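The block underneath contains the structure these notes are about, expressed in structure tokens.
Note that this complex is displayed minus one protein chain, with the remaining chains in position.
Let's turn to chain A:
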Amino acid sequence: MNSHKVISIRNLTPSTYVIRMEKKDFTFRTGQYITLGFSGSIDRREYSIYSAEQDDYLEVLIKEVEDGLLSKRLKKCKPGDELDVDGAFGHFSLKDDEIKSKKFMFISTGTGISPIHSFIHTHPEMDYTLLHGIRHKEEAYESESYDPNRYILCTSGENTGDFNGRVTEYLLKNPVSPDTICYLCGNCHMIYEAYDILEKQGIKLGPIHTEVYF
């Protein structure tokens, strides 16, 4: 476990923010996560890495959890504060031999877009479509950083996105081609439903990758 200085906090909505930390010699594979906590504290939480492999800083996207132990305290961090970073962990990763040759569908809800942001910014040349499911448009975190022709915003709480409804409803109305590699990241129910839909549309088990957010 190493100590990393906070560089900045970037508020995206009243409850969601990005912590940027110094990277030091930390290495990871895009899609992996870290555990984060205050130096010396045993309380730690897992966060997917938001930044790209080649960035010279390390970022995580965090949503404040009501009654959360850490997310509220992390938001109050000041530049120069020390955080303990452990990792990188996880197997939610792209396969090297597929990145340039395959077509990808990234399906995420809420802050589940974090590892997808890292995928796309690490490999901007990828042939991808990104579905991001949220309730209100303000939760479209840094949507301007994606190619608008590849980004589909699904808003379920209001008709302000590219599609009014859940990502699963979008998938039912817009079947995915069976030769697509799918990565799903978000809450358990979305993953469960989307998985069934994709399977019925002919996507075989192998090319579906999932990461659950709670």
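Simple rule for what comes next: contacts are C-beta pairs under 8 Å (C-beta built on N, C-alpha and C of every residue); 3 or more make two chains touch, one makes a residue touch a chain; residues count from 1.
Here is the rule we go by: contacts and distances are computed from a predicted model.
Undergrad: Out of "Spore cortex-lytic enzyme", "Threonylcarbamoyladenosine tRNA methylthiotransferase MtaB", "Glycolate oxidase subunit GlcE" or "Outer membrane lipoprotein carrier protein LolA", flag the one the UniProt entry gives for the chain missing from this complex.
TA: Options "Spore cortex-lytic enzyme", "Threonylcarbamoyladenosine tRNA methylthiotransferase MtaB", "Glycolate oxidase subunit GlcE" or "Outer membrane lipoprotein carrier protein LolA" considered; the missing chain's recorded name is "Threonylcarbamoyladenosine tRNA methylthiotransferase MtaB".
Undergrad: Over the whole complex, note the residues of chain A touching the chain we left out.
TA: Residues touching the hidden chain, for chain A, are 42, 44, 46, 89-91, 188-189, 191-192, 195, 205, 210, 212, 214.
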